[in-house]
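Next up is a structure, given as structure tokens.
Left out: one protein chain. Kept in place: all the others.
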Amino acid sequence: MINDDILDRLATQVIELPSWAFGNSGTRFKVFAQAGVPRNPREKIADAAKVNELTGLAPKVALQIPWDKVDDYASLRSYAEDFGVELGTVNSNTFQDDDYKFGSLTHWDPRIRQKAIDHHFDCIDVMDATGSRDLKIWLADGTNYPGQDDIRARQDRLADSLQQIYARIGDDQRLVLEYKFFEPAFYHMDVPDWGTAYTQVLALGDKAHVCLDTGHHAPGTNIEFIVAQLLRLGRLGSFDFNSRFYADDDLIVGSADPFQLFRILYEVVRGDGFGPDSGVAFMLDQCHNIEKKIPGQIRSVLNVQEMTARALLVDRDALATAQAAGDVLGAHEIFNDAFYTDVRPALADWREKRGLPANPMKAYAASGYQEQIEADRVGGEQAGWGA
Amino acid sequence: MINDDILDRLATQVIELPSWAFGNSGTRFKVFAQAGVPRNPREKIADAAKVNELTGLAPKVALQIPWDKVDDYASLRSYAEDFGVELGTVNSNTFQDDDYKFGSLTHWDPRIRQKAIDHHFDCIDVMDATGSRDLKIWLADGTNYPGQDDIRARQDRLADSLQQIYARIGDDQRLVLEYKFFEPAFYHMDVPDWGTAYTQVLALGDKAHVCLDTGHHAPGTNIEFIVAQLLRLGRLGSFDFNSRFYADDDLIVGSADPFQLFRILYEVVRGDGFGPDSGVAFMLDQCHNIEKKIPGQIRSVLNVQEMTARALLVDRDALATAQAAGDVLGAHEIFNDAFYTDVRPALADWREKRGLPANPMKAYAASGYQEQIEADRVGGEQAGWGA
Amino acid sequence: MINDDILDRLATQVIELPSWAFGNSGTRFKVFAQAGVPRNPREKIADAAKVNELTGLAPKVALQIPWDKVDDYASLRSYAEDFGVELGTVNSNTFQDDDYKFGSLTHWDPRIRQKAIDHHFDCIDVMDATGSRDLKIWLADGTNYPGQDDIRARQDRLADSLQQIYARIGDDQRLVLEYKFFEPAFYHMDVPDWGTAYTQVLALGDKAHVCLDTGHHAPGTNIEFIVAQLLRLGRLGSFDFNSRFYADDDLIVGSADPFQLFRILYEVVRGDGFGPDSGVAFMLDQCHNIEKKIPGQIRSVLNVQEMTARALLVDRDALATAQAAGDVLGAHEIFNDAFYTDVRPALADWREKRGLPANPMKAYAASGYQEQIEADRVGGEQAGWGA
Partner (left out) sequence: MINDDILDRLATQVIELPSWAFGNSGTRFKVFAQAGVPRNPREKIADAAKVNELTGLAPKVALQIPWDKVDDYASLRSYAEDFGVELGTVNSNTFQDDDYKFGSLTHWDPRIRQKAIDHHFDCIDVMDATGSRDLKIWLADGTNYPGQDDIRARQDRLADSLQQIYARIGDDQRLVLEYKFFEPAFYHMDVPDWGTAYTQVLALGDKAHVCLDTGHHAPGTNIEFIVAQLLRLGRLGSFDFNSRFYADDDLIVGSADPFQLFRILYEVVRGDGFGPDSGVAFMLDQCHNIEKKIPGQIRSVLNVQEMTARALLVDRDALATAQAAGDVLGAHEIFNDAFYTDVRPALADWREKRGLPANPMKAYAASGYQEQIEADRVGGEQAGWGA
């Protein structure tokens, strides 16, 4: 089953938690507030650190600017390090300002486009202070009605804006461009698919990569194919993990289609996208609208770990033999044998050997942390979308 | 082309405007505020009346409770009548209260379920005061994760709750149940499809009907088939018109797929769903996130009128002959001839003969109304989702 | 884990194999012929019996008329019984005759409609001879172009045709109507969704039920909801199991989304749809275009059994407690615990205790049966779509 080699490889796994996962979130219909939700970046970091403390899987916290804007990033960094976590990817945000109603990096108005570019310069300044490697750009840009704007001119303006931002990226930094099939623009998104993200980053240079958010595809899309392709092309920069049934539901990774997550992680392993030298960042990008935030994140990182273990379990030699023989059922069965293996006991052992709780969900419930933050974090404004 | 008989039939067309279309709206990412947006139900009614004044198509305003809660509905009714419009369908709202986090009419907790039932009783009281015929129920109820709740028990609780509400419906009133494929619940919706809505209203009685929102279906669904089927079964209560490219985008009706709107309206005409005696209410249910609200509504009612005109233009005798001969191309061409006919000049004439502006969009722009409300409606809280 | 009670319940499981699964099949682009494929109904039955011999799960064979037409059904029945299997559901076929180009039970031409009705009378005669309980009707009827035919009139003609067929159904027989979202008609299908199938069978009487084919839904449809609803309404007649990634792919059940199969089977168990008294028939309806037919069927019935075992494993008391507490993550985890349990070793034991091979796939490979049929079945015409 799970041998020491696999356990050792699993020990290198790093999953970045998004600071915004700990704040309130919701749909356009309603945001349900939760007790104990953080009111500032430090409280978000504390919560993220709790997830790491119980799982050993999440030593990085991704930031969102301006949501996580502080006066002193060096101090925030020390604060995080005291909690045993690093500050990770810096995510820009050009979707919550009235100026961006018709776009940001693609806008026809040079003033607004420059404002959006300047925001990314600010983000790079933050990265310099936090030691973050990656600037991740997700754009809400697009149009709602046919004819509303010139699709192609927007693409050209995007290329120009990205060029300016890329020129500021440091030698050890990367620009990672995320694509999304739909929403919040309804007729067209300016970066709707991996092809667009890839052609845009290809025009920039070697430090530009693509971010694949598992929830950002058309129904029926074979996501693991895209993973394999981007790894083949050397441009898979990072994952935004989550899962979804229909749209950008941002549910717990692996909760909607665990077999899909297995297939994705298999292609990651197959394409040398797993491990410290791969350059592929694993991040969560999820909402916990109705479930509690911290155990929601714990469940999520455990799901990624469990499925990575299954992906590592695939007997690739046997698989290659069956594939080369055209043995469809045999190859499929070898592949599925790994998926149907119950890796949970072995991972509980793995945790215990590392001084971690065998069952992090129960350990969290028993820790009193939830009760503590619910008691302490009263007053002030809860963090949330836009906060 | 468009003969007098068609023009006379068009003169009977009534489209209800949703009061909330005049307030601010947006996606979960951002609500963009607009100048001049109403701050209370009266200002919404004034705006709706403006749409009617310029188009002659929209003499009814649908309300949302609690968004349009007032102390004195009789006074609100008089106010509307002074503006030449009636108060129409009353829409309940069980999706913006913390209590409804896990459901309303389907909730496992009897207290919350009763609260939701009571809310509908209140809505019926409002209907009694406003003279509204229809109580429209759209439920946000559902679950986000497999296992979260018992799907079937929720369906039984829904049936019981609806029974209690239906028992209060007056002799001249109707209960109209709306279905929605997805969102805001992500794993399952309690009323996801027309089949569920139909079986629920069938269990209630003759005064219970189904509301078909054109944006609430799975990709690829043939909506006009459902229209034909519900008319055949005698249970099509109303339309919520809007359009969408991918999800519940709530764009201007007819803006995404005009040919689909044509096919839908053809089945309405074919199935005797058009006209004052049909019992089918035509409503808009849209958002104008980035375009101006009032001209957005004007454009919408014009789109419905233009497409209804095209649907009435279909030469049904010739079509029947071609269909009965198995003449696929001939029948398709007869059908499309109506769609490709430019009905706009004839409708401009129709308007002028009725003392309406030939071009309502231009007439609105020239009216000074927009400037007036932008100047007047300063201070106070703008209406919007939840307001 | 899997206790004796569960094992006993599993022992009652009956899965019908479709006779056509053993013949050649393909896409519209190509049918790949396989060696050893049956050339007549008896050879199909022999193959189906082999699946049952190795798994103990498949003691019934569903027939397709006219594909499985023989002169003497009593003799065919004895032949099957000698092999230890029964003849099961009789499937009509109105999609492979030139007369049905524009429809069958919905056709505007009374002659063709009568021909289609008569075909179903013939099928009932076959059922009388074979002792089959169920007449399953799947219709390819629909149109390719808007305007091609009158959608509503077709629905009325369908109701009339079904009424005539239903009148012939014996006291111990059932009519089961299958729905399909799309294909082979492209613009509209006459029975596209469960709502249509349900309203049609409701008009017939208590012996009419709905067949749910797991591949016949729009993308994103929550199929287990429909299962729960049809069981609640008392009209779930049978399953056609298969799986698919995009369309009517007819792949091995459980191969595309095993977690979905688990959720479906959980609702079956939850809604008392499992077991000899439930009246719900479990059938496969699959193609094995590129993999070998017999092991393809073996893999399929094992998948159904394994997932049924997981569905039976769900701790429903604990689940109900978590659900009633609004414990989203807890309920989800209890639900998933069953899914992630590796039931394969327990089922291998179960088989061995019953004198079945622990590993039916390996047992088949070692049996020499495949080599035998490939050697024997030379000459004659292979069975296949239309054969």
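Which chain is which? They are A, B and C, in the order written, and residues in each are numbered from 1.
Everything that follows uses one rule, which is that a contact is a pair of C-beta atoms (placed from the backbone, for glycine too) under 8 Å apart; a residue touches a chain by one contact, two chains touch by 3 or more.
Bear in mind the structure is a predicted one, so any value in this text is a computation, not a measurement.
Using the touch definition from the top, which of C:60, C:244 or C:332 touches the missing chain?
C:244
Out of A:84, A:131, A:146 or A:345, point to the residue that touches the absent chain in the complete complex.
Touching the chain that is not displayed is residue A:146.
Of the listed residues A:33, A:218 or A:378, which contacts the missing chain in the full complex?
The one listed residue touching the chain not shown is A:218.
Residue by residue, what part of subunit A touches the chain that was omitted?
Residues of subunit A in touch with the missing chain: 101-102, 108, 144-152, 155-156, 181-182, 187-189, 192-196, 198-199, 217-222, 224-226, 228-229, 231-233, 259, 263, 267, 270-271, 319-320, 323-324, 326, 328-329, 331-336.
Touching the missing chain, which residues of subunit B?
So the residues of subunit B touching the unseen chain are 219-220, 222, 245-246, 255-260, 290-292, 295-296, 299, 306, 328-329, 332-333, 339-342, 344, 361.
Give me the subunit C residues in contact with the hidden chain, please.
25-30, 32-33, 95-96, 98, 100-102, 140, 144-146, 181-184, 186-187, 219, 244-247, 249, 251-252, 255-256, 289-291, 385-386
Convention: only the chains that are shown with their structure count from here on.
Are the chains arranged, by touching, as a line, ring, star, complete graph, or other?
The chain contacts form a complete graph, every chain touching every other.
Most C-beta contact pairs, which chains?
Here the largest contact count links B-C.
Using the average of all C-alpha atoms in each chain as its centre, how far is it in Å between subunit B and subunit C?
Inter-chain centre distance comes to 40 Å.
Which parts of subunit B, given as residue numbers and ranges, touch two or more other chains?
As it turns out, subunit B has residues touching two or more other chains at 101-102, 144-146, 181-182, 187, 219.
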